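Please read through the structure below; I'll follow up with questions.
Removed from the display is one protein chain of the complex; every other protein chain stays in position.
The block that comes next holds chain A.
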Amino acid sequence: MAAPSQLTEHLETFVDVTRSPTHHADSLKAIVASLEKGVLSINQLVVEMDMYLTTTDDVVRARGILLLAEILNHLKSKPLDNAVVHSLIGFFTAKLAEWRSVRGALAGCLALIKRKDVAGVVTATDAEAVAKSMAQYVQVQSLALHDRKVCFELLECLLEQYPEAMINLGDLIVYATSEAIDGEKDPPCLMVAFHTVELLARLFPSPSGPVASMASDLFELISCYFPLHYTHTKGDEASIPREDLSRGLSLAISSTPFFEPYAIPLLLEKLSSSLPVAKVDSLKCLKDCVMKYGVNRMKKHYEDIWSAIKDALYSSTGTDMSFGLESLTSTGFEMDEIHREAVNLLQTLVKQDVSFVGLIVDDTRVNMVFDTISRYLRYEEMPDTSKLEVLVVSQILSVSARASVESCNMIFETFFFRLMNTLGIVEKTSTGDLVHKENSTVSTRLYHGGLHLCIELLTATRDIISSSEECSSTPGCAQQSWCSIVNRFSVSLIEAFTSAVQSSSDDCSADAYLGVKGLLAMGMFWGGSSPVSRSEFEKILTTLTSLITAKSAKTVKWELALKALVCMGSFIDQYHESEKALSYMGIVVETLVSLVCSNHCSLPYPMILEATSEVCSTSPKYVEKMVQGFEEAFCSSFSDFYVNGNPKSIENCPQLLECVTNKLLPRVTEIDGLGKMLVHFAISMWNQIESSVVFSNDVTGRDFVEAAMKTMRQIVGVALVDSQNSIIQKAYNVISSSTLPAMKSIPLTFAALEGLQRDLSTRDELILSLFASVIIGASPKASIPDVKSLIKLFLVSFLKGYIPAAQALGSMVNKLGTGSGGTNISNNCSLEEACDIIFHESFASGNDISSDDSSKTKCGSETVLAKICLGFDGSLDLQTRAITGLAWIGKGLLMRGDGRVNEIALVLMECLKSTNSSGNALHPSAMKHAADAFLILMSDSGECLNRKFHAVIRPLYKQRFFSITVPILESLIVNSQTPLSRRMLHVALAHVISNVPVTVVLDNTKKLLPLILEGLSVLSVDSVDKETLFSLLLVLSGTLTDIKGQQSVSDNAHRIIECLVKLTSYPHLMVVRETGIQCLATLLELPHGRIYPFRREVLQAVTKALDDPKRRVREEAIKCREACCTAHHYTFTVKDVPYKKLCSTKKILTVNGQFPGQTLKAYKGDTIYVNVRNRASENITMHWHGVEQPRNPWSDGPEYITQCPIRPGSDFLYKVIFSIEDTTVWWHAHSSWTRATVHGLIFVYPRPPKSLPFPKADHEVPLILGEWWKKDVRKVVKLFTRTGGDPNVSDALTINGHPGFLYPCSKSDTFELKVEKTKTYRIRMVNAAMNLILFFAIAKHNLAVVAADGHYTKPLNATYITISPGQTLDLLLHADQNPKRTYYMAARAYHSNPVINFNNSTTIGILRYTSSKCTKTSSSSKRYPKLPYYNDTSAAFSFFTNITSLYSGQAPVKISRRIISTVSINLLMCPNNSCEGPNGSRLAASMNNISFVTPSHVDILKAYYYHIKGVYGTRFPEFPPLVFNFTAEDQPLFLQTPRLATEVKMIKYGEALEIVLQGTSLVGGGIDHPMHLHGFSFYVVGVGFGNYNVSEDPSNYNLEDPPYRNTVTVPINGWVAIRFIADNPGVWFMHCHFDRHLSWGMNVVFIVKNGRGRNQQILPPPPDLPPCYYNSIV
């Protein structure tokens, strides 16, 4: 801030309340910045601001103080001098007394008090002063919301930071706080207020302090909020969630024990309410209170609280218990929030004071349970009430037992004996002593309820141990009485549980569940002091294990036992119980593992495996054991099968291996050493094979080989490189000692290759497959010995039909040469060498291929293998195998990004050609393999070459391959000659397209879409390709829904629909039909009208699909059909219908018999089709008023301007293209005066997800203002055109067709709008009157204008509105008045010229609140609205000019052409002065003195489009031909005669036009003219009275946010200026929307010529355009 003037400027800005908040914020920021930089000191600032701080102008002073406060708020961390702070705080403190500046003063105090320690703080004395001043002067509740919040924050700060000072104040501060809180309603304020109460309570803990003395009042203040209940809107982010506020309240209530006498009764009372929220809050609050108030104060309430808790528990618990697996370790039933809070409260109570347990112990209800449980033996027998009792009591007991050791002891002492007694474990002797029956399990009675209670108690003790041992190092539980009790009974309890499990039948899960849970509870005591001895523990394990081994089928009991064992296993592992671990290992693990090996048990093998793996997974030690066991089992069964030839023993091996791969491998990273064990497992597999040199059994177990391969692959995959090396080495040793190496020494001749097929032994095959698996899984760093010969081996074997060999080869090629340095032995062979071997190894055959040079080699590397693929030699089998092998090798190369893959692709494509280079046709099966090779190349393989198996993957390799192959395939398809080759090429292409990421397809939709479509139709022929077809269809559906693809989709719409329609009856795959129909439905949602012509086809196809055999297809078809039917198609049948109004009936012209006509609805940007059927006796055309119809003047509608009329009996389909229209527009007839009764509204909605810029209303109300003639309107027209005089004025005005009760016979014909209080209504209104501008208002209700003529406006509140014919308005009406009264709405004319006759009647509608329906309203309570007087021009135009566009900066600033035109009423001379106009002349109207003559035989659009001469001239003047004082009072008579002509104005495309319309006073002093332009919306940049001044008036234009309209009213003897860009080619009518002026000729036509661009030209004419009959006439 260099100059003080700048500072002053900023100060001025801030102080000026008329400036916008952003300006304020900016100036504040500037000042703060300069203060922070040190350019300005705070002293200087204060001096500078002196004037603003002390001025007598209240507003300025308030702003000044606020500014200072805000500045300080920003400078919280800037060090300040203590003296400065002192004086500032003094200043603000003083200002607190002034109510006008209180806002700034509060903010200033707060800012200063919040200051950090480092930076100069307020002293305690000052703080005291602040508090005093506040208490004295500030009436918190009279302030605004924001200031209240500041107040509370200030209080909070004071209490928090200056406790001593506040204590000094004593009573005063407490009083001030309570005063402030009293009546507060805003949540954020309350939040702070509650906290201040808490702070107060903390400050004054003494019983003689002020809080204690005022406790009753203070509590009353805060208790009125309890329980908190508010329903604010969810979207309100600034607000505070209920939970937080309720927590704050609870803290406040529990803050001081002085509240106790008031709080507890209140909470107990609220707890008994029926509102769940109240219950939860009360319970939470009670818990807080219990903790804060202390035992002594609470004691007297114990009984009440106890009964309340009981009530809560009993009422909130359901009786359903789950006996599922999950609940074995949890509580076993669902708790709702009330329940949970009640439990928490109980636990807190018991924890606080163990004497509370006494209440429980003595409770009759609790005690009663022990009597009732003995009535029912089994769970099923128990009635619901009893179940509930047991459940709740068990909960109560376990919670209280859990609370503390003492309570636990108490509970056990009281109840456990009784329980044991009930269960028959102890017995009462005659002397009354309880005697433990040692060996009398026979007589134990296994009551379900008893067991349940038992278990709950036992589990509770377990929690006690874990919590007590965590805090104290000495496990002292052994001394506790509960422990000795449990200890005493443990043996019998275990027995009891065991027998419960064993005796329970399989169908009764509840008992078995309890037994198992009990055993589990007994088994999970830990530490040396466990009440359960080791031998008992082992007994439990044995029982559970025997449960598992005994069953032969999977039952609930089995699963429970397993789950229990797993729980115990992990428990042991968690607490490192070495002794128990030994027992567990010995009893559980070893038993199970031995089962795996022995396989002589009734249990099915998969169950053994499941049990073993589950149990063993609890600890690494067990895992080790298990792997060993598995290894052993594998070895024994392997040798049993292959060596001893026992066919049965192999059956279990696949399952075993599967268990290894599925259960163990995923956990390698979790369990240390597991990797090593698995490697050991793999090596022993190899050992096994090695040692069994001769297989006695030559049958291969297919399952076994596959499982073995999978396991081998994955073990190698997860192993470290070193381990991989050892496995590879082992495998290599085995393979080199087998007979296999002989294969590579076989001469590569065809004879040998084909002959060899049979002579590979089972063992060799197994070895080969496993070896291939090892290679596939190996990482690139692993070393592979003797690569070259291995390559040869694989080459030979894949040609012999071993796919794994090909995969291994692909994997080798993929990984070769990337290993690092010298450690890698396999780099004795480079990639080049390997490829050389693969591609150039020559296969000797009868005819020498390598010398066959006659075939033209395309590239240098065309290979020998390639030739086999192409079928030069060898059998078909060999060829197909070679192709598949080549594909895998290609995949390996492709993934590492090697260029050689392109050659492979070329070979494969060569195979697909109808005739290859040598002219031979390929066998279909070879072609099929070649096509499928592309799938191998592109798809992700789970078997090999993926990340898991360390494949080298170059990023984007698919995209690369895609971009190379697609163009080639495309050209091949174009050139393909046979259908077969064509199909195969499409299959290949489909594989490529459907496997590439969809974004790639989306980037190329334009090119790909035709290919995809062709592919779909080619592939749909044969059912073999159904899967390929489906994946291709999915690609298509992906493009339909994406924005990127939509343009080309709409270009190809026809073909896509054709293709999809065909697929809806595709018989081979249901999902294809389903997806096809879904795609069709998606297409129908496209906004463009391209779909419409195919509607019939789609409909037929979908209707047929309604009878599809599959339900899912039918459901899609129904959806699609619905979408199809509702797709923007309307039928307008125009016909005469009799209507009775104003005491007489006449026939009027209607659409579909309705008056006013139906409302059309569309989304923004939609295209709708309206079929107009003329079934009346006169011509008709239809106009879509306000719809710009880009490039489509054909459907615009004015008769003989854009079309010839639709003759009676014929039809025309209008295509209405919505573009930029946002809100309400309308439709009406545009032929003669037919629009009088043929009109209706069009509602446009924002296309989701876009939304309205104003709040959404609850209801929409269409409202059409109209005029009604008793006479037939046709006759009115006929009369005035014949006589040349004024037309008859109408007889009534109407609202939605109802005249209202002021007219005769119209008492019941009154429009009534029913509203509900507080709701919002969006009135969508149009003035459809023929010749009247109207005022409209609703009594007592303001109307908010939010849109005009289809475009949003800035919201404008109005008590009345003015609406010209043709204009539409969207108004928001808030039903916020007294609902007991009835309100009227009314409309009547605005008419500025007293000379001209007009309809001065008023139409009335009723606004009724629905609740007021029954109460009879007296006439006095009816409210009529106030309307401006008929000739109140200023009222009319102040409304018009107040409307502004919602958006700014859109109007054209520069114009390329200005057209000025007069609009005037004229007179034409009649022979003998025989007409009925003034002085016997004929009335006429003109623009620029040309009275427009409408062509009568052919329309101007057709004449322009087809170059028909003589229909119109193009010389409409740009400037009035005669310039005179247009608005003078007296006009010379000669000016009154216009020229009659049909002149149009030609406009170049894209011109920025300004049109100035100048009203004149010719003939009778002039009148207002509502001028409407077709085809455009325009900006009304200027309006004025008098003559337009071209040099001055433009400077006053509103170019910022002028209203964007389609109809503008030229004021009487005034002018308007409108601007728009002429970017809509076509023939567009401009005319006065007073129909009499239109008839007289106040019209002009603009022809906007075509632009250069494709979408700047008129659309071609529709085929059914109504014909003109000019030929026959001319």
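Here is the rule we go by: contacts are C-beta pairs under 8 Å (C-beta built on N, C-alpha and C of every residue); 3 or more make two chains touch, one makes a residue touch a chain; residues count from 1.
Note that contacts and distances are computed from a predicted model.
Peer 1: Would you kindly match the missing chain to its UniProt protein name, picking from "Annexin", "Guanine nucleotide-binding protein subunit beta-5", "MIP18 family-like domain-containing protein" or "Mediator of RNA polymerase II transcription subunit 21"?
Peer 2: From the choices "Annexin", "Guanine nucleotide-binding protein subunit beta-5", "MIP18 family-like domain-containing protein" or "Mediator of RNA polymerase II transcription subunit 21", the unshown chain carries the UniProt name "MIP18 family-like domain-containing protein".
Peer 1: Touching the absent chain in the whole complex: find that residue among A:L377, A:V643 or A:I1118.
Peer 2: Touching the chain that is not displayed is residue A:I1118.
Peer 1: Just one of A:S726, A:N1152, A:N1342 or A:T1537 touches the chain that is missing; which is it?
Peer 2: A:N1152
Peer 1: At which residues does chain A meet the chain that is not included here?
Peer 2: 1068-1070, 1103, 1106-1107, 1109-1112, 1114-1115, 1118-1119, 1121-1122, 1125-1126, 1131, 1133, 1152-1154, 1158, 1161, 1163, 1243, 1245, 1260, 1312-1314, 1316, 1410
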